[in-house]
Each structure stands twice: as C-alpha cells, then as structure tokens.
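The excerpt is restricted to a subset of chains, each kept in its original location.
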Amino acid sequence: MDMTNPVRVALIGSGRMGSFHGRTLAQRLPGVHLAVIADPAPGAAGKLAAELAVDPAPAARAVTDPAEVFADPDVDAVVIAAPARFHTDLVVAAAAAGKDTFCEKPMALSLADADRALAAVRDAGTLLQIGFNRRFAADWHAARGLLDSGDLGTPRQIRSLTRDPGGFDPSRVAPGTIFNETLIHDFDTLRYLNPGARAVRVFATATATVEPDWRDRGLQDTATVLVEFDNGAVGIAEACFEAAYGYDVRGELFAAGGMATMGDGRSTGLVFSHTGGRSVSTARSDQELLDAAYVAELAAFTAAVRRRAAAPGAERNPAIADGTDARAALEIALAAAESVRTGRAVRLDGVTGAGA
Amino acid sequence: MDMTNPVRVALIGSGRMGSFHGRTLAQRLPGVHLAVIADPAPGAAGKLAAELAVDPAPAARAVTDPAEVFADPDVDAVVIAAPARFHTDLVVAAAAAGKDTFCEKPMALSLADADRALAAVRDAGTLLQIGFNRRFAADWHAARGLLDSGDLGTPRQIRSLTRDPGGFDPSRVAPGTIFNETLIHDFDTLRYLNPGARAVRVFATATATVEPDWRDRGLQDTATVLVEFDNGAVGIAEACFEAAYGYDVRGELFAAGGMATMGDGRSTGLVFSHTGGRSVSTARSDQELLDAAYVAELAAFTAAVRRRAAAPGAERNPAIADGTDARAALEIALAAAESVRTGRAVRLDGVTGAGA
Amino acid sequence: MDMTNPVRVALIGSGRMGSFHGRTLAQRLPGVHLAVIADPAPGAAGKLAAELAVDPAPAARAVTDPAEVFADPDVDAVVIAAPARFHTDLVVAAAAAGKDTFCEKPMALSLADADRALAAVRDAGTLLQIGFNRRFAADWHAARGLLDSGDLGTPRQIRSLTRDPGGFDPSRVAPGTIFNETLIHDFDTLRYLNPGARAVRVFATATATVEPDWRDRGLQDTATVLVEFDNGAVGIAEACFEAAYGYDVRGELFAAGGMATMGDGRSTGLVFSHTGGRSVSTARSDQELLDAAYVAELAAFTAAVRRRAAAPGAERNPAIADGTDARAALEIALAAAESVRTGRAVRLDGVTGAGA
C-alpha cells in the first residue's frame, strides 16, 4: 500500500456513527486523511474536526453543505453517515461527482430508490460500499471462510440476531425502523452466510415487548423474521431494541458439514468466580462490541479506493457489500414489514443481485 | 420416600427407548420394580427382561399382549414406549384399568385422539405424564426456575432446537414425523419456557436438506417453525435429522430481565489444545446427552405415583407434562404441518390447556 | 456382568463419605448388595442401614465391631470409610480375612504403615483399591486416554488443585491434614497423568491464609507443592480449605503434543445473561462435583471384585489406584510436610511403586 499517496476522504454526518467513523478516518487508518466534514447543523462539523485533529495533518475542513464535498477535487471518496432518509440522494450525488462512496446502511428505503442509487453508481463507474459491519467482524468473516473453503458445506439453518442495549424513546421510532435499520444487518448476514442463494419468501412478526403499552400505537421494538432461500436453507433473523445484558450480536450457521457459531459478547476474557458463581462482563454498545469491525470496514473501503485508483479493473473484495447487496437486504426488510401487515408470507420475485 | 413400598411398573415396548427406560426402572431407581415387560414381538420382552434382571429382585415377567399388563393387579403404573401410532389406545386402556401412565411423546397424532386420551384419564382419575424430557434436563429446569423466581421477567424471544445425529432411512420417514415426533419436544419446550401463555399462530417451513434428492418425494428432514404466543413472545423451533457434530439440543430464552442459554452439548469438560487449535468432544446421541433427564423424568413419575397412592389429592410437580401439555404441543405440530402445506400462517383457535 | 451373582459388600464407617458410599452401594449399583454396615458409634450403622434400605433387598445388617465384618463369610468385599488413622489396621485386617478392599484415602499416615498394608494385601492376594476419585472423573480419565493414545506425548508441566468450600474449624485440623488428606488426591493425580514416571524431589509451602490468625499456631489451610519427576516433568499441586465460589477441583496437563484441561466446575450448563453480565453457577461440594466419579470408582471396584472371583488372574483396570499408588502419593505428602518444616527441597529415594 502506497502510504505516500494518501486517500482523502470526506465525511458527511457528524452524529453518533459519523463521529466514530470520523475518528477512524482521522486517527486509526494510516494513509487515510479526513479532508472534509459536512454537517448541515451549524458548528457541528467544525466541532468534530477540531476534536479529531492530530498534528501534523491539517484539521478537516468543515462545511455545512454536502455539495461542497462533491465539488471538491481534493476529495477522493466520501463516507455517508447522515440520517437514513438522505442516503439515496447522497449516494446518487456522490456517484455523479465521481466519488467512491461508503454509505451507512440502509442505502435506500424503497426499491425504487435502491434502483436509482444502483443506476447512478453503475453509470459513474464508482465504488459503493455499504456499512454491513458483520462482514468485517472476525467471527463472521471466519465463518464465511469455512464456507468458502468447503468445510461447512451447504447451509441448512442460519441465525442472525441483533439486540440493542435499550434506552430508546418509543415516540421517536419511525415505522419500519426495526426492519430497515436494525434487521437489515441480519438480512445481509443471512445472505453473506448463504452465498449464491436467493431469498424467495419471508414471514415476519413484530410487536412491542419492551414497551408493551405502545403496542396499540403500532410500536415494533421486537421482531422475528423467517427467510427462505432458493437452496432450501432457512434463515431466522431476530431483533429487539433492549437487552438487559447489553449489546448482543450473534449468529449460527448450521450446514451439512457442521456448525459455526459467531459472537461471543464478552467484553474481556476475564472470568470472575465469586460467592454467587462465575461471571464474565458483557459488551454494552455496538461501538464496544464491533469496534474492530467498524475500523476494518473503512480500512477495506479505503484500500479499495486506493486499489481502484491504481488499477481500475481490480477485483472486488468479496467481504465488501455493494449496492446490489443493499437492495437485496432491503427487499427482505420491505417484505418483512409487509408480512407483519398482512399476516402472510411474502414471496420475493425480484432479482436480488449477485452480491454476497 | 417409603422404599419399603415399591412402585411396580410395567413397560410396554422393548425397542430403543423401551430398553433404556427398562434399564432405568430395573436398575437406576431405588424403590421401583420393573414388574412386567410387554412387547408383541415374540421373545423380545423376555430377552430384555433377562438382560435387566438384577438379584435379588425377580426378573420382570415377559408378555406379548399389553392387555395382560392392564389386567395385572400387581402393576401400579405403566410406561408406554411402543411405536407412536399405538400411544393413544394404550393410554386409554391404561386409564381404564386405573394404571398411572407415563407415555412417550407423542400422546396422540390427532386432536381427536388427544381428546380421547384426555377424557379417559380424566374419567379414571389416573396420573398421566408425557415424556417431554427437556423439562427434566438440568439447564432447562434451571431456566424455568429463573422464570418462576421472576429473575427473567416476561419472555420475548424463545428458541428451542433438536438436531439428530443422522443415519436415518429417508424411505421410512412417515409424513409429519419431524413435527409430531421431533419438534413436538421443542413445541413443549417453548410452552414450558413461557408459562401461562397460549400459542396463537404458527408459521412453518420444512424441506429435505439432508437428502435433497428426496425433496420431490416430500421428505421433510429439516424444519423451522415460528410460534406466536398471546403474550407477544415469539418462539422459534428448529429441527434437522442430521448434525455432523452429533446430537444437539439447545435453547435460548430471551426475556425482559435477561437471557438464559440452555444446552452445552459437550460430552466431558475436557478441553484439548493441540496443533490445530482447541477442542472439546460433543455428545453423539440423545441417550448420551439426555441420560440424566431420562432418568429424572421416570424418577419424577414414580415419585408422583407413590405420592398419589399416599395422598390422592397431592399437588402436581410442575415439571411434569400432562395430557393437556401433550395436546397443546400436538396442536402446534399439526398447525406447523398445515402451514407447510398451505404456505400460510395457521391460527390456533382451540384451548391449549392450562398445562405448563 | 452376571447380575444374578451379586457382590456382597460391607461398609465400615457411616460418616459423611461412608453415608455417600453406602447409598451408592445400596441404591446405585445394580448387582451390588450392601450387606453390612459397621460403625462403633452406637446406633449409627443401624440408622444408616434403615435409611438406605430398598425393597426387596433386605436392609444391611448393622454392627459396631468391624471384626464382625471380617468374620462374615457372606461378605465378599469391604469399603473402608472410617477416620484416616484407622485405615491401615482395617486394610490389614480385611486382607487377613481375604476380603477385597476399597479404602478411602489415605491408606496410611506413615511409610511403615503403608508397607505393612502392602505386605498384608500381597500376602493375602486380595484386591486393594484406594479412593483416588479423580481417576474416575470423566475429564481426568479422558486426559489419561489422550496420554495413552499418544496424542499428548510426554508431559512437561502438570497441575492439580483442590479447593474446599470452607467452613472448617481451625482448632480441629490435625497437622499434616492438608497434605495427607487433601493434596494426596493431587499427588496421585500428578502421578496418574505422568504414567511410568517417578517423583524424585518435592518442595512445598504451607501456611494459614484462610485463618491468618492461626498462622502462629501452625495451621496450614493453604499449600502449594512442586513435585519433580524423573522424566523432567514438573507437577504443581495446590490446595486451600476455602474457596468463596465453592468446591474446586481442576487440572492441566501440558505435554509435548498439546494440553489437556480438566475440571469445569459448573453445576449446570445454564448461562444467565443479566444486567450485571453473564453468569454460571458453580458446584458447592465434592459430592456435587464428583458425584459421578464417586459412583464410578465403586462400580469399578465391585466389577473388579466380581471379575477376580470369576477369573483370579484377570488384568487390573489401569484406572484403579492400588496400594503402591497410595504409598507413592503418601511419600510425596510426607516429603511435602518435611519440606515445609525444613525449608528445603526433599529428595525421594524410595521406590514409589509401579502403580499408575
């Protein structure tokens, strides 16, 4: 990797994930420069830029209008961490400006938007990577390795779950959030762990179990989704907005050759045996549990940007989720929401991409 | 427990589970006498009786006709381990004869038969315990304890799975077997871990993944079932007739107060670290993995028989599954089969008993 | 095994371990009869006999004088669970009476006594098995299997530890107890896991850490012993009379081919994840943790008695510790006590038997 030719990245969005990605870009990836931070909130970008500045690199330039990012010839790539509803437009604009793009999930909230983003990226010939972090988490990556090596054989039953540590405000949960923003990770994971297969039918349940008083108002804080694939494998995706024991991301891949179990959840390896038994501590947030995966996905992105600059036809890193993967996961998410609405299994007819 | 007043038990069926239960009754439960073994296959009962005989107790009497068991005044209770299709008639006959009854699952293969068995037992006032072994497996029993104590709070997502070690003959798998004979354990487990709740809707998938060539002939060797309960909890039951790594029975109970994880699968606690990494060995059969549970369920049964003899109105051991539990699990199993047939979620309208 | 020819066993001692062994003999080993219980305390034997009686076997005969046991032609074997200081005399008397003998550790408290016992048994040609339970605990047995199969290769560093759950009375701990009664298990374990090697040098420390106020009065409630073997392997044995988290017995065998880790300590496989982290419960007593091993050692003993009766020259079960093993472990225990007294490493010159 030619570190004397740094990758110059712009960050759009300086919220919770934007700040985390900003720190990764500014301080944790050698050969990567955080060049610009864009956030429409007055002062937000500048505040983050100052926090992340490390001598001798100049602090990131702060702007309020993302258009400035796209117009900047000194920006090689953008990382989109704005609210979900802006993702598609930003992806399209980044592609139009010829910028390689990392976009936090979801890439879109409708299939039409997903197709619009895909078309823009295809026309521009730019890179697009989606923030499906589990592809870069060590356990999942190793499980995929056991598939690719043939050790696991054909998948039969796959499980992926995400449980958040709680503390959400039920009044601020938009409809579909648990499918589009939480379970979308798990839908992608099911696909990642069943490469080459296509999801064909989805059945889902969702209700409010954390805040049962909000059940009548339609809150969905807990959901379980069954996904059938065309190779006979069945995936289960589970999510809940509150787990008493912290942030919980795990998976299980049962296949002809055996089973891979992913996700440990411990915050250290220390085991404490005491009068009450034996205990380990558990991770309390995604940024604690998935710290390495979050860094690895941006390392892979910036490496791909660099590689594409050096050799435009270079092969894609198979761990990198692209726009077709985003569309395929979205299709499952939308079908899951429809299944809850109708009480029926929903058949997927579309082409879900050649992704995974 | 008054060991000088032994419980005299007859065993019906001397096959794989019958032999195991026979050994438990003859050799592993103090104060219990295996008095009779009935099996219509010529010589089978006598052969098992001879194998299990231990001085100074007389060997079990061997008969070919179960009617002899029911007519025998020196038999206090019967253990039914005949093939599934005979279970209901045997339960009814045992009740009519006033014999307390332990019946291997399933108690029945239709709701009409289940109701017939329930009526017979109710009319006779006899005990009926169903062989739902996980209620007597230490991990599951402890998980239920965490529910009963209030530590776990209200269940949200429950998982129960059974994976057999393989080696089945696809030509001999009767339709519905995976639901009626395998997953019925998991359906009961979901209910056991969600006490007081009622299953209201079932969605299921099933296909042949172990023997995909048999898919066209309708083989179902792998199934995943989603069960919704009236308290908002959702259960997932998974089964497969072959796991490369042995016999696998596990569960997870995610609730408001935390999560209980059941089932370890290791055959010993020995860990071997070697050039290839670190390994433990895994259990290879149900009788290895669930040995203690199989003994415990018969210990509970014979203790209940003894207790009822001493104090007819005594309270039921809550770990003991009765006929209403068997009916409730069967209702889910039948709904699951129907769901696979129709591709739709099946609503459960009936009363599923006050069991669990 | 010919169950119609039961092994008739007499139990000497009805205390904590005597009661446990009595229950095993009376109720948990098919084909074994607990024929007599001897205890000099008036009424003690009779009380235990009544507790353990199970129809249709007659209750064990209760006597106060062990001599009655030895004189009884209807006793095939004896299990000695009297206080340690009586062990040697009882072993000698049992041998003189031609009774096969299971003796709780330690067999003797001096090498002279050990030699006396060995001579008596050799002269009588009887069986003698010592209650070194870890040889019958699944993990340890499997570790020895990895040695015997060659998978582990030559041992390099071996660890064995015993930590009791506490609650002892410091005023009643006889000098040497931690070596002769507790660590003697670990000394035997080190030998069991280093077959064919001979202990050649011992260095030990011991003090009062549980009851530090008793340090000046010579209490030894915590000890660490280093044992060198003639094949270059080094063993560490650790003991403490109190562990806050329960009863703890573990081991580690590091060898050329890898490492075996023995002892899990969990009381069930249930894992509870809660607001404080993730917990398992731990075993609280030896009889909980080693239940299966205690039964297995008496099963092996009675099987050996039966086998010897049938075929006097039959080969010994290598898991069975005999008198030479008891002497070898005692030699280490005595050297450890001497090492603490003198502050020096103590060289073992004697022949420690061909045991393990």
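Things to note:
For clarity, chains are labelled A, B and C in written order, and residue numbers in each chain start from 1.
The definition used in the following text is that a contact is a pair of C-beta atoms (placed from the backbone, for glycine too) under 8 Å apart; a residue touches a chain by one contact, two chains touch by 3 or more.
Computed from a predicted model, the values in this text were never measured in an experiment.
Here 3 copies are displayed; the structure file describes the full homo-oligomeric complex as 4 copies.
Simple rule for what comes next: only the chains that are shown with their structure count from here on.
Inter-chain spacing, taken between the CA centroids of chain A and chain C, is 57 Å.
Rounded to a whole number, the gap between the C-alpha centres of chain A and chain B is 42 angstrom. Chain B and chain C have Cα centroids lying 38 Å from one another.
Taken residue by residue, chain A touches two or more other chains at 243-245, 248, whereas all remaining positions touch fewer. The touching residues of chain B, when paired with chain C in their complex, are 3-6, 26-28, 30-31, 33, 53-57, 138-139, 142-143, 146, 151, 257-264, 268-275, 281.
Chain A makes touch with chain C in their complex at residues 243-245, 248, 265-266, 273-282.
Taken in their complex, chain A has these residues touching chain B: 154, 156-157, 163, 201, 203, 205, 207-210, 212, 215, 222, 224, 226, 228, 232-234, 236, 238, 240, 243-245, 248, 254, 256-259, 343-345.
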